[in-house]
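A single protein chain has been omitted; all remaining protein chains appear in their positions.
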Amino acid sequence: MTTQMIILNGGSSAGKSGIVRCLQAELPDQWLAFGVDSLIDAMPARMQTSDGGIEISADGAVATGADFRALEQAWARGIVAMARAGARIIVDDVFLGGATSQQRWQKLLDDQDDPLGVLWVGVRCDRAVAAAREIARGDRVRGMAAAQADLVHRGVHYDLEVDTTHTESLTCARTIAAHLG
Amino acid sequence: MTTQMIILNGGSSAGKSGIVRCLQAELPDQWLAFGVDSLIDAMPARMQTSDGGIEISADGAVATGADFRALEQAWARGIVAMARAGARIIVDDVFLGGATSQQRWQKLLDDQDDPLGVLWVGVRCDRAVAAAREIARGDRVRGMAAAQADLVHRGVHYDLEVDTTHTESLTCARTIAAHLG
Amino acid sequence: MTTQMIILNGGSSAGKSGIVRCLQAELPDQWLAFGVDSLIDAMPARMQTSDGGIEISADGAVATGADFRALEQAWARGIVAMARAGARIIVDDVFLGGATSQQRWQKLLDDQDDPLGVLWVGVRCDRAVAAAREIARGDRVRGMAAAQADLVHRGVHYDLEVDTTHTESLTCARTIAAHLG
Partner (left out) sequence: MTTQMIILNGGSSAGKSGIVRCLQAELPDQWLAFGVDSLIDAMPARMQTSDGGIEISADGAVATGADFRALEQAWARGIVAMARAGARIIVDDVFLGGATSQQRWQKLLDDQDDPLGVLWVGVRCDRAVAAAREIARGDRVRGMAAAQADLVHRGVHYDLEVDTTHTESLTCARTIAAHLG
């Protein structure tokens, strides 16, 4: 089956965005990229300060409320619809709910007659290295990288895992590209 | 019928983004915002330098190729799917094809049993004022504002038109909000 | 005397940045632009969360500490040195201390044998309009525009004042440019 979606999951500062840009540069077809960052950009600014939105604590813990999750669910449904409409799609996500987050995507992907070819990719990074990269980015609340490094992978099943601890984004992207056949 | 989508159409530098942010701030519900800028951000960077992508000439003329339009069409289908899935959506678009561009959206909105409540809004701005604001932005190719000011409205039908020439974004947004009932 | 520096003072969301970009586009020479935003970008990220740095309250009030003011003073001295070294400089500032802030610049400009030609420009904007534009920007704490609209002009002397309430940035910039002779 042709792969129509690539879903990357990894903690904050694990290096997902760099891999996405390399995939877009290297893959012969034109792929659209979406992710939790572009979703938050699409939301009202007040979602970051209101009940029901998304809250990042001073220690990097992330809590999402009912409004956030409702929009996220409709957004994910739309992303899947883009793939069904013929666009190749790369999603980079942070499965705060681990296996539960994956099942939510899985349900959207499965619940129609028209099955989508999806490649599930885990993006790993050593917890201390991700925390160091978080400092080098300068614009992230410290603690997110460490808090999410293992959490997001709990119970998740992948077709492929890459690890950015000692491997450049471009090399990871080429490994993923090779799996697309 | 409840309005589930607001589609704003206007030329470059007409003031669409400011209106979108005011709508997101003022409307009681949480609305997701998408538009041609976020679509381009989702595309591979090379779409801006390759055949088939999008090309902005030194005089501000914009030409889109087959790859761009194919992704745009799938993207629009996905945006409509988000609205059908329950999200309130604001789209800001630039109808380079005038009435033809509107019909493309209309077709996506109509072709199912489940009709969506859509509010069509024209965002006008005097050509010379839009050209002046283009200079004040500093990051746009000069000429786009003037080239698109009238072009994008040709043959397009609106529920409502606002004009940012002498009216602040917030006031325009409140006029739009009042139409949602 | 040739004008080597243009210092714009106005409250948050009064429209200073747009005027700066128009001046840079319209003036025949190449002018460098600096301001309080680029100063904050040059500071460590932790200046925005630490004692001694800069704190923006939920209501838009801005308080600066000793570390901030020490860096600001050295920065201003360096900006003046750039002008003395031959660069044409535009500064956009927010005189939170009103006349005191102006005197601080004045002292740096005066305290050498080599007097600099400076054009002092007040950038006014109706308080309610600035507050509306703050909402349209979407990335500013609400309340800053209203809190600063009058405060920053108290006791300040200008060569020229412009008002963006009903006048485009480009027109304001041309008014300023005409004063450079």
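We call the chains A, B and C, going by the order they appear; numbering starts again at 1 in every chain.
Basically, a residue touches a chain if its C-beta (ideal position, glycine included) is under 8 Å from a C-beta of that chain, and two chains touch if they have at least 3 such contacts.
Keep in mind that what you see is a predicted model, and the values were worked out from it rather than measured.
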Field: Partner chains on view for the chain not depicted
entry: A, B, C
Query: Given the contact definition stated above, which residue among A:Leu96, A:Leu151 or A:Leu170 touches the chain not shown here?
result: A:Leu170
Message: Suppose we count only contacts with the excluded chain; which residues of chain B make the list?
response: 45, 138-139
Field: Residues in chain C touching the chain absent from view
entry: 21, 24-25, 30-34, 38, 41-47, 52-53, 67, 70-71, 73-75, 77-83, 85-87
Statement: Contacts from chain A to the absent chain lie at residues 18-19, 21-22, 24-26, 129, 132-133, 135-138, 166, 168-171
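By our rule, only the chains that are shown with their structure count from here on.
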Message: If I list every residue number at the interface of chain A and chain B, are over half of them used by both copies, so same, or under half, so different?
response: same
Task: Determine the centre-to-centre distance between chain B and chain C, using the mean Cα coordinates as centres, and give it in whole Å.
output: 33
Field: Centre distance in Å when chain A and chain C are each reduced to the mean of their C-alpha atoms
entry: 40
Query: Just curious, how far off is chain B from chain A if you go by their C-alpha centres, in Å?
result: 27
Field: chain A: positions in contact with at least two other chains
entry: 45
